[in-house]
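Note that one protein chain is taken out, while the other chains of the complex remain in position.
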Amino acid sequence: MSDSNDLAGLVAAVHADVAGRIGEGRVADYIPALAKVDPKQFGIAIITCEGETAAAGDAGTAFSIQSVSKVFTLTMVLERLGEKLWERLGREPSGSAFNSIVQLEQERGVPRNPFINAGALVTTDVLMAGRSPRIVIDEILGFLRERTDDGSIAFDAEVARSEAETGFRNRSLANFIRAFRNLAHPVDDVLDVYFHQCAIAMTCRQLARAGLYLANAGLDPVDGDRVASGETARRINAVMLTCGHYDASGDFAYRVGLPGKSGVGGGILAIAPRRASIAVWSPGLNAAGNSLVGSLALERLTARTGWSVF
Amino acid sequence: MSDSNDLAGLVAAVHADVAGRIGEGRVADYIPALAKVDPKQFGIAIITCEGETAAAGDAGTAFSIQSVSKVFTLTMVLERLGEKLWERLGREPSGSAFNSIVQLEQERGVPRNPFINAGALVTTDVLMAGRSPRIVIDEILGFLRERTDDGSIAFDAEVARSEAETGFRNRSLANFIRAFRNLAHPVDDVLDVYFHQCAIAMTCRQLARAGLYLANAGLDPVDGDRVASGETARRINAVMLTCGHYDASGDFAYRVGLPGKSGVGGGILAIAPRRASIAVWSPGLNAAGNSLVGSLALERLTARTGWSVF
Amino acid sequence: MSDSNDLAGLVAAVHADVAGRIGEGRVADYIPALAKVDPKQFGIAIITCEGETAAAGDAGTAFSIQSVSKVFTLTMVLERLGEKLWERLGREPSGSAFNSIVQLEQERGVPRNPFINAGALVTTDVLMAGRSPRIVIDEILGFLRERTDDGSIAFDAEVARSEAETGFRNRSLANFIRAFRNLAHPVDDVLDVYFHQCAIAMTCRQLARAGLYLANAGLDPVDGDRVASGETARRINAVMLTCGHYDASGDFAYRVGLPGKSGVGGGILAIAPRRASIAVWSPGLNAAGNSLVGSLALERLTARTGWSVF
Partner (left out) sequence: MSDSNDLAGLVAAVHADVAGRIGEGRVADYIPALAKVDPKQFGIAIITCEGETAAAGDAGTAFSIQSVSKVFTLTMVLERLGEKLWERLGREPSGSAFNSIVQLEQERGVPRNPFINAGALVTTDVLMAGRSPRIVIDEILGFLRERTDDGSIAFDAEVARSEAETGFRNRSLANFIRAFRNLAHPVDDVLDVYFHQCAIAMTCRQLARAGLYLANAGLDPVDGDRVASGETARRINAVMLTCGHYDASGDFAYRVGLPGKSGVGGGILAIAPRRASIAVWSPGLNAAGNSLVGSLALERLTARTGWSVF
């Protein structure tokens, strides 16, 4: 860190940097459970590869992690299936919105990358491996509970139900992929898992902790677990950097300079390789569907620390 | 470097890694001057932030830098115009081929990023600033001669003439952008500069040297010149990583993990921030138009050194 | 008719014209019930505005009318809703395949025209008007039974079930439209009706008879029923001519010169305004999904009769 003596000072400084803008942006309103979240909230938590932690603001408030979950299912799948995953899925930025179906038609049911919705559905389908939705949802929860050493992490049942009731666009994507035979399980089962993984609720503290292995070449430095190979961790970071913020991924790389994955719940997990895992949360979104104040906080963080990978 | 005692050993090892594949890929054939290049060539040159250099293979053979030139014109423009550049140009991966015109129509003449052809034409237009093509071409050459301390760098007149004679697609792009009033100079003048900047011939040694400022936060560590601010250098690296290899940028980030910019002449400039600038060259291209063996060499380089930014 | 003394001679001559090509094309294979149809079949039936009829070949064999059903549901809906229908649906050629979803995204859930699958789903949704699928299916069957004075017309249960089991692409389209709130009924109900209307089985004789009102300004000249206003009939003919053959509509207009609507079962209903209604059937399809020999027969018919509207 270039201009902060300690981690606590850093998060406090970043918090102060963005304090005047908390509440900006537009809360996701496609389901009631998200629409009713108070936009005037902001949390940040950092955990370093040495295990040092610091947090500020609403870092202990649980929020819907939504698409941030895609990072963890990708990890689980890549470790099992390896490079064969890429026969069913690309790893290129899409140049399109998160829920676009256009490229799916042009590229015959092969999603551009695992971080747009279409791609995450394929990832989830691979993860299922013939098992029931309930078992797979439990496995995802188990992964996150183990990463955080916190057995209380759960999905928000109301959010999951709302997603299922209103998820016409995701249902459209899943059927479209299925039409090209790129889903092996019943559409409803894949969506069941997908809607539940998106509905998982975590705090900034938990989220930063869960992603720490990505900052440390796949090895969790706190509990010593080998979560992924160093190569897998680096590769997931690469996909996060090029594809993690939908059609604003280039802008995030330009302004923040860290691999990151956002969710419409307002959370962002960012990775400073060899240094730290960072989670920010603020519900108001920018036009591309990423947390407005969260992005800003990360921009301030790298400006203050020089943690940009570039 | 994780497993090489010295830089010379590293480049020799990488050279050996790819030796069996030199000649693979398809040489660009859209102009005779490129089509006649012998594909069985490969060069690599590295220069570190400490000024240490090493090279192997055909690192002293000049080749047409083509789109690698876009990195240097972007530097020149960003230092002058700053963030205002982005009013006329995006910085998002396009998800499309280097010469695609589709998004240009959908986004009303604003190119997605400065590294696709359409975007480079806008960059060149900004650089011109009311001056004649001849003066601007000289300025670009001057920039590269100063960066390399080598006054012999020049453009290949035959290549420039061929580009002008056959560049219908680029002429189409330029007129399209002009139709949306996003070029200020006459189309023929902008193309004149563009075709000449693409026709500049450099060796791997020269190219690695020229890009060194990007590895060192904008300050050339050899001659002490402040070429760009640290922020500008980081930002150019970010754009290189997300957009530097057209619709294979995600794949390059995944496999290599370094900011890089390729050209259809077979050259690639890659930046290992805070470590080194690397140039590779081999004329055979992969399906996305990037040097097949050059990409492979860089993949081996980061596997051997751990220089991936991730 | 320019060169046929009587209608029977005409259909015999057209039959002879195409006899050598019966069996060409590729039978629709997306559901088993269609895939197993013998391609070496061809039927043609004509009924004039004076009530004269003639038929040849397999004109008495029932086939799956598939998308030809869209003409009848459009009639039913336009008579009820009138021009308000076009607030939810376009009437422009799509320039795309029958099951494309691209324009649906660009135009926010408003299908280009009622004859692509997306548009037919909206038409069906309008027709439902709050009623159950069963009632609406019965109403469509009732319409066709009344038009043909033949109470035996029914849907093929095996085809309907197969469509439902494998209709992932239609399910995707319906959910996509629903996401933009352009379906009022549950997606499964709309699809239920749609799959059944496509599974209706009719012979060429029945189909030509059913469409006769379109050739006679909306008034069925045989039973005297006013099926649609003259304006509605002309307008449906116009939509058939510009949109009736998916992305080969221009080619059909160029070669045949009649309003027509094809189905992937191999049937085509063509209308010669003020003269006759014609149905042809042959299961082999061309690349655009229209009956290859059926199109050819209609081309020969207009060449022999001068019935082209142009």
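Order as written gives the chain letters A, B and C; numbering starts at 1 within each chain.
Just so we're on the same page, a contact is a pair of C-beta atoms (placed from the backbone, for glycine too) under 8 Å apart; a residue touches a chain by one contact, two chains touch by 3 or more.
Not measured: the values here are computed from a predicted model.
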{"item": "Interface partners of the hidden chain - shown chains only, full complex considered", "value": "B, C"}
{"item": "Residue among B:176, B:194, B:281 or B:307 that touches the chain left out of view", "value": "B:176"}
{"item": "Candidate in contact with the missing chain, chosen from C:237, C:262, C:282 or C:305", "value": "C:237"}
{"item": "Contact with the hidden chain (one of C:94, C:123, C:203 or C:305)", "value": "C:94"}
{"item": "Residues belonging to chain C that touch the chain removed from view", "value": "90-96, 103, 112-113, 233-235, 237-239, 241-243, 247-251, 253-254, 257, 259, 273, 308-310"}
{"item": "Touch list for chain B against the chain that is not drawn", "value": "100-102, 104-106, 168-169, 171-176, 178-179, 187"}
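The rule we apply is simple: only the chains that are shown with their structure count from here on.
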{"item": "Separation of mean Cα positions, chain B and chain A [Å, integer]", "value": "32"}
{"item": "CA centroid of chain B to CA centroid of chain C, Å", "value": "55"}
{"item": "Where chain B touches two or more other chains at once, by residue number", "value": "none"}
